[in-house]
Every structure is written in structure tokens, then in C-alpha cells.
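Only one protein chain is missing; all other protein chains are in place.
In this document, chain identifiers A, B and C correspond to the written order of the chains, with residue numbering beginning at 1 in each.
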Amino acid sequence: MTSQFILFSLLKVLCVFSVLMFIVGNAVWVERKVSAFIQDRRGPNRVGPFGLFQLIADAIKGFLKEDFTPGHVRKAYYWLAPAIVMVPSLLTVAIIPFGSLLGSQKMVIADLNVGILYTFGIVSLAVYGIVLAGYAARSKYPFLGSIRSSAQMISYEIAMGMSVVPLFLIACDPKGIRDLGNGWREAWQTFLAGTSSLNLSRLVAWQADHCWLIIYAPLSFGIFLAAMFAETNRLPFDLPESEQELAGGYNVEYSSMKFMLFFMGEYASMTVSAALLTTLFLGGWTLPIPGLDRPASTIPLGLLQIAVFLAKMLIVEFIIIWVRWMWPRFRYDQLMALGWRRFIPLALANILITAVALWIKPGH
Amino acid sequence: MNFLPWLILFLPLCACATITLFTQRDRKLSAGLSIGAVVAGFLFSILFISSSGWNLNTELTTTWLSVGDFHIDFGLRLDPLSLMMTLLVTGVAGVIHIYSWGYMADDPGFSRYFACLSLFTFSMLGIVLSNNFIQLFIFWELVGVSSYLLVGFWFERPAAADAGKKAFITNRLGDFGFIIGILLVWATLGSLNFGDLEHKLHADPSALGAMATTAGLLIFCGAVGKSAQFPLHVWLPDAMEGPTPVSALIHAATMVAAGVYMLCRVFFLLNLPGSNALTVIAAVGGFTALLAALIATQQNDIKRVLAYSTLSQLGYMVMSVGLQGRTPAMFHLTTHAFFKALLFLSAGSIILALHHEQNIWKMGALRKKMPVTFWTFVAGTLALAGVWPFSGFFSKDTILAQALEQPNPALRYGFFILGVLIAAITAFYMFRVVFVVFSGPARSDGAGHAAESPSVMLWPLRILAVFSLIGGVIGVDALYNKMFEPLSDEFHYALWQRLLLPFAEAPFAATLGLLAAAAGFFAAYRLYTNVLTDPLPEKLGSTSQWLRDRLYFDELYEATVIRFHDRLAALANWFERWIIEGFCIGLVRGGTDLTGRMLRQVQSGNLQTYAFLFALGVALVLYFVLL
Amino acid sequence: MTIGLNHYLVVSIMLFCVGLFGVIVRRNLLVIYMGLELMLNAANLALVAFSRFNDNLDGQVFVFFIITVAAAEVAVGLALIVALYRKRQTVHAEDLTTLRL
Partner (left out) sequence: MENFFFYFFAALTLIFAFLVIANPFSNNPVTSAMFLVLTIASLAGLFVLLHAYFLAAVQVLVYAGAVMVLFLFVIMLLDLKAEEERHIRAFGLGAGLISVGAIVSIFLISLLKAPLLSNPAPIVHGDTLALGKLLFNQYSLPFEIVSVLLLVAMIGVVLLSKKELK
């Protein structure tokens, strides 16, 4: 634990946080623009060119508006809930490899060996913010929303976690990376030094080596994508806050900055989910182009790979936003039935089929 | 073939269990099972004897229980004595089983009756085949139980229920002495196996020492109870309350014979130097025989007459054992089983024909109406009275001859005269019954309309009649003689020689016996032909009343034994209620109650208390484990 | 002083006893249940510490099983509490004294 390590870690945290916040802020603008486009209207266009400064205007509004606290709420949780909402997504981002190398530094804040488990551990904590928000409000709609939310998130976590298992079955071949000569292996070895099975970097390396896992495990991708919507409480699974039924759910009682935090939390988790999806299924920071399919040797190449990652992530995020305005909401029982009676058995079957396929694969 | 004896023994038990557990509702199947078991036993006995011969002296054993060094085998002793008895028990019981089918046909407790009958047969066979005292005693008690069940079979009748209880309790008194005797034998000789005991006593006749007489008499107590000897004779006449086949089976042929059989079985214990047991036994037997014969003369209930005659004959046998005559005793037992069963069953036939009328003064003129029954009854009477050439003559004659062989002249003539006297009285009261029942006028409507019994009842009578006739000359005595006196000459006589043998061997006894029977017959003929009422009470006065009331033994016991018993019971009750229940149990119960009340405070239903106690327990365990 | 097994064990014991204290003192069934969870976790900590200081992974496997069983136990236990609440309208240990003699 050298001071250099701490310094670089802090630097990485800072960079990632600011970039994430920037994306979150602009994602709001994108969302409004996309919705406007889909609904055949203009969207924000008053502040700045194309309404680009809407982000700043919203922020100022959020800070300056009266922070109204209803009298009947449970104070402590009322204050705590919005803060908690943000935390899980910020924690998840720590293990996502958003680039290869810049100099000698790996472009990941914490390259944990239990990687994906950590992710799910943190993701599973995300429910607390919503649950506490509903509980704190001490009123029916938020409460119903939070109850729904907790059930929904627990349910889809299972499907999500199991959908990922085949990826690691495929990718974590003990023999690891093929040696193609030309220093290929050395580059990866530096990158993967000290990592083991459930590490996300390994997954990226495998995808660079073979093919994106979306090809190998399309069913996993489908389940993961759907579960992701559920976990981020986005349409078509936004039951906790469904405006028509619950009048906005848990954020009914919140205003100004607290409401902003919920809002940002949603977009942050959306962004992080997109990043995770990119890493798991879309090859992470790699592209199947020579030079981009291995850890960078120069700084510009490293920066380019970060850009590739961000590009993929943004595309995924765009899709998430797009889906919101295209799909109707599920009914709650349909949602649960889908989760428990379709996705979980499917994911289980998926694991089994993958395992058997790997087992009978020649030369394995 | 060694499994056959086991089969013979346990078949009736299986039948009993099956009937009780499964076939209570099916009357025919129940009866069939029971009859089948005993008849199969009889056939197996014949098969076994014909295959291995009479001259066996073996034991079949299997370890039953062992406590430390003390082992009790469950064993079967197979020698001529037990084989003959097995044959007798299964044979007579088989005949009576078949007879019961007819006699009990209308009874609602048909299946239960046959279950009890099978249990009884099993117990009796157990006694006969036992090779040790413990086993013998257990079957002894089983016989008591099954006789209780059978005597009290019509338990809804108070008299029957009381008779059952009386039989059972009176037997307990004898058995009390019996088991003390057994314990005494075990304590002094260290074994309970008959073979072992005999061997030990043979090697050292004074092994029992001063206890010889005591032990012998204590064991005789068992026989006193079971064979209804004076002073425990009172239960047998009452036990006639049971169904008549039961009377025939239990109180004529088998159960009461158990006592005599047992005495013969353990004769080696009685016949010891320095032991006076045999003399006492002979005296008790003789006294019982005389007493019972006298009482029988003034009984008006046909079954009671037969009961007292049974008593009298049992006394005869016991007397014979006491006179060291095991062969005569067993011989008489065997023939007696035939003709007494015959008499009882014939009496049953009469009773059934007269719709359960047992008073002989309400019968009469049945000779024409029930010819088969008449002839069989007469055959039985002749046998019992000891008329040549019926079986009773031969066996009675051997007893009389035995009496004449006594070394002591006082004993010799005393018992001989007693024997002859009893023979005369026996002939008298039996012919009294014959004349009153079968000849003369019909003294009631029932007697006037009587009809012969069904053949299922008559065939057993015919069979038994045949055996009553020939039982004395088929070699039973030779068999016993070979076993009990192996040193004496073997009999090799043709049938006609056997018929005349008593006159050759003991002409004095035979002649006097015949004369006694004739005297009895003529006395009865003089007094009882064509009379409406008994002329004897007028002539004898109060003596007759005494005899009719059985010499007031029951009243005597009522006044002494039973009153004492009641007092004792009251005392025991008081002790039980106040000392044991009140003080001992009460203290324990109260203590337990108090502790429980204290402990139930802990069971408060409060989760925290439980958790606290649990944690304390954990702490305690940890303290012992870790520190 | 380096941190050794004993340090972890002391933490484990204290955690266990805090849980036990909660079980005994608190009267809300749910909180009692949380006390039980604390005790289970204390055991987990001790097992992991033993595993670490004995160079043996078996302890951790054990903890894995304990966590699984605890999950099952919580599910069943909470279902029981819910059923109880439906019937008796209370989750206070004081009110649930049906077992009293």
C-alpha cells in the first residue's frame, strides 16, 4: 500500500465520479430529447443551444427550491433515503474496467477477484434506498411502491445473477487466454496479473480473445437486459414509482434537492448498468480491431480504449432510454410471474445447457 | 419326529389365539379350529408313540430364560407317564370338544367357549409334558385360569361367577403351599428339573434332610388344591356350575387328575427315608374318599352326585399314591377318566334333554326315551362301581391289592377296609342315581317329554362307553408298571388272561371288591326302585340332613376362614389406604406435586425466561467444558 | 502487537453476547430474530478466523453453509412470525405465552 497507489486510486475515483456525474446529468437531457422526438415534439430548447444547458438550470432549480419536509414523515429515514439511493451505483462502478492501461495503471478502481459477486452484493443493497424512502414517507402510495420495489428487486436479482453464471462458465476456462505469439500473451498477463476466476477483467480479456459473449450467450444477454430494467426501476418495470397508479411512488413526498438525488440515483444506476452490460456482453473496452483488442501500450491508445468503452456504454444507455418511451408498463403480477416463472427457470436451464455443452465440447 | 410333541403342545394355544383374535364371529370356524387342534394333537400323539414307541425317557429342551447362572429350560419330558397322559388328555378332550359342539350349539358365547377350551387343553398338556417345576407351576396356574374362565363361563349367572371365583381362590391356597414347596426344593437341591432332582435324590436320599416331610407336604398342597382333597375339596362340587362338558373335562377327566399326576411325577420327593409325607397323603386321600362318598349318597343334583363321586375317586387315587402305589393310582386315573367323562357326558345328555333340569327327583323313566344315554350311563356306573369286567373293577382292585401290600398291619387293614367300604358306598349312590333317573315313574313333565340327544353327542358317549368297558384290560397298567417298577416282571398275558388276572393275583381283594359292589347295588335296588321321593332321610334323620348339606363345610369355612379373611382384608385395606397410599405414596406424590408446582413457575411461556435459562445452561456447559 | 486469532475471537464472543443479550432483553420477536442473526454472524466470524489462522479452508465452507441455512431459517422464521401476527395481531414475546402452564 504505497502512497502512490493511494494517489492514483484517488485520481481514478475522482475522474470516474466526475465523468459519471456528467453523463448522469446529460442523460436527463438526452432522455427528454429522445422522448420529445418519439412523441413528435421539441423537448427542452430554451436554455442554451438545443437546450443543452438544461442540466445547469435543473441543478440550480433543485438547489434553490424550498426543501419542504412533510410533518408526518420519519425524519431520519426521510433524510437518509435519498443519500442511500445514490450509493450502490457509485460503489458498483468501482470494479468496472473502463479501460486497459494508462502507463502502468489499470483503468479500474478496484480489480476485485470476486468481481461479479461484489457487483451483485452492492446491487442488492440498492433496494434499501427505495424501501426506506417509502417507509419514511409514512403514507400509502410510497409505502406500496417500496414494498413492490423490494419484492421486485429481490426477484430479478436472482434471475440476473443466474443469467451471468454461463458467462463465467464459458470465459473462465482455467487455461485462459490463447497464446497467439507476438507478445499477445505478455500484454494480457500484465493486465491480468493477480486476478482469478470471477474477475471482470478476465471476462474482457476472454472476449477480446474470442468473441463478444452476447454471441455465445444470447439468452443470458436477454435475461440480463430485462432484469437490468427491473433493477433500475425503469419502464417497462417501473412499478415502484408508476405515476398513474402510485402517483410517483416513493418520491411523492420529496422535493428539491432530495428529489434531485432520487432522480440522479436512477440515472446513475442506469449508467452503471449500461457499463456492466458493456463489460459483460459487449467486450468492454475492446474492439475486434488489431491494436484495440489488447491492453494498450501507449497512452493515446489507452485513452482511445476508454473512449471505445464510453461509446459502447452510451449506446446501451440510449437504448435503455429509448425503450422507456416505446414500451407500456407491465402489470405487477405479470412482472412477478415473468421473473419467477419465466426468467428463473430459463436462467437455470441456460446454466445447465451451457455446462453440458462445455462438457461435451471436444478437446475440453 | 421331535417336533411332534411341540406341535401337540402348541396347536391348542394357536387355536385359542386365532379364535380370540380373528374368528370370534365365525362360530363354526372357531369350533372347527379348536376341535381340529385337539384332534390333531391326539393323532400326532398316536403317530409319535407309534414311531418312537413307549419306552422313551428323554427330554426336549430349549433355553427359556437365564438369569445369571440360573437357567430355566422350557422342556418337554417324554416318558410313558407323560405320553399316556398326553394321549389321555388329547383323547378325552377331543371327545369332549366334539360333544361340546352339540351341547353348546345354542350358546351365544360359542367361540369364546372353544377358545377357553383350547387354552385349557394347552395348559393341561403343558402340565403333563413339563420337565421342571417352574414350567409345571406356570401351566398349573394356567389350568387354574382356564378353569376359572370355563367354570364361570356363564358369568351372568351369579352362582357360576361365584363358583369360578371359589375354584380359583381355593386353588390359590393350595398353590401357595405348592410354590413354597418348589422354592424349598430349589433352595435345598439347587435344581428344578425333574430328571436332575430324581438323580440327586437317588444319589443322596437324605439330601433334603429334616425338610423331607415338609417339602413333600408342601408340594402335596398343590395336589390338595387341584385334586380337591380335604380340606380344599369344597370348590369342586360348586364348579359344576360350568357347562356340563366342562365339568366332564375339567372336573372329571383332566384337571383334577393333574394333582394325582403331579404326585406320581414327583413321587421321588415324597418317597424319601424319614419322610412321613406319604402316610399323611394316604390318610388325607382315604378321608376325602370316604367323606365324599358319604355326601354323595344324599345329593339330589345329578351333577353333584357325580362331582362327589369324582372327589371320592380322587381320594382313592391319592390314597393309592400315599400307599406307594403309583401304578394303581395312574391306572385308576386313566380308567376313571374314561368312565367319569362318560358319566358326565351322559348326565349332560340327560340334562339337555330335560332342558337343564339337574334334580334327579324330577327325572325318571328315561330308560325307554333315551336308550343310548341309558346304556352308556349304566356302563359308566358299572365301571365306577367296579363291576367285572368293566375297567373300574380292574383299577380299583389294584388299589385294594396295593393296600394289602402294606407292611404295617394297622395301615394295611385300615386302608383296605376303608377301600372296600368306599367301594360299597360308591356302588350304592351310583345305582341310586340309575334307578331314580331311568326307572320308576316320570316325576316331571320334562322327564315325560324327554327325547334322545343328537348323534354328535351320542357318538362320544359310545366311544367312551367302549373305553370304559375295555379300559382295564388294554395294558394301561402294564405300561405304568413298567415305568414305575422297572424291576418287576413284565406282564405278558392274553386278553382273557387279563380278564381273570385280578382273581389270580389278589383273589381276596377282587372278591371283596365285587361283593362290595353287589352290596351297594342291592341296597340301592331295595331302596330306590319305583319311589317318588328319597326314603333315606326318614330313616337316617338328621344325618341325612348333614350329608345333604355337605357336612356344613362351606358354612364352617364361611364362619372361620372367610371371616378371618375378611378381617385380614379389611386390615390390609386400611393399611393400603392409610399407610401405603396415604403416607408412602401420598408423600411421594405430594413431593412430586410440590416440585412440579415449583418447576412449572419456570414454564412461564415467557420467551425471555426460556432464553435466559437456555443461556445459563450454555454457560454451565461451557464452564465444565472450558474451565 | 499484531492482530492474532484471539483478537478476532474476542470480537466474535462480544458479538455473540450482544446478540444473546438482545434475545433475552428485547421483546419484539423481530428484534429477537435479529439478535439470533447476530449470534450466527459471531459464529461465522469465529469460523473464518479459525480458518484463516489454521491455514484451512474448511471453516469457510462451513460459514458458507451457515449463511445458507441462516437464509432458510430467516425465511421460515419470518413466515412464522407473519402467520403468528395474522392470528394474534402481535409480535411481542410477552403476549405470546400460550405455552405457559
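Methods note: contacts are C-beta pairs under 8 Å (C-beta built on N, C-alpha and C of every residue); 3 or more make two chains touch, one makes a residue touch a chain.
Keep in mind the model is a prediction, meaning the values are calculated, not measured.
Note that the absent chain touches A, B, C when the full complex is taken as a whole.
Within the entire complex, the positions of chain A that touch the omitted partner chain are 1, 74, 76-77, 112-114, 117-118, 120-125, 127-128, 131-132, 134-135, 143, 146-147, 150-151, 153-154, 157, 196-198.
Mapped onto chain B, contacts with the missing chain fall at residues 608-609, 612, 615-616, 618-619, 622-623, 626-627.
For chain C, the list of residues touching the undisplayed chain reads 1-11, 13-22, 24-28, 30-31, 33-35, 37-38, 41, 44-45, 48-49, 51-53, 55-58, 60-61, 63-65, 67-76, 78-83, 85-86, 91-92.
We take it that only the chains that are shown with their structure count from here on.
The geometric centre of chain A is 102 Å away from that of chain B, both derived from CA atoms. One inter-chain figure worth recording: chain A and chain C are separated by 33 Å, centre to centre, where each centre is the mean of the chain's CA atoms. Among the residues of chain C, none is in touch with two or more other chains. If you check the complex, the residues on chain B that touch chain C are 600, 603-608, 611-612, 615.
Chain C meets chain B in the complex at residues 20, 23-25, 27, 29, 32, 93-94, 96-101.
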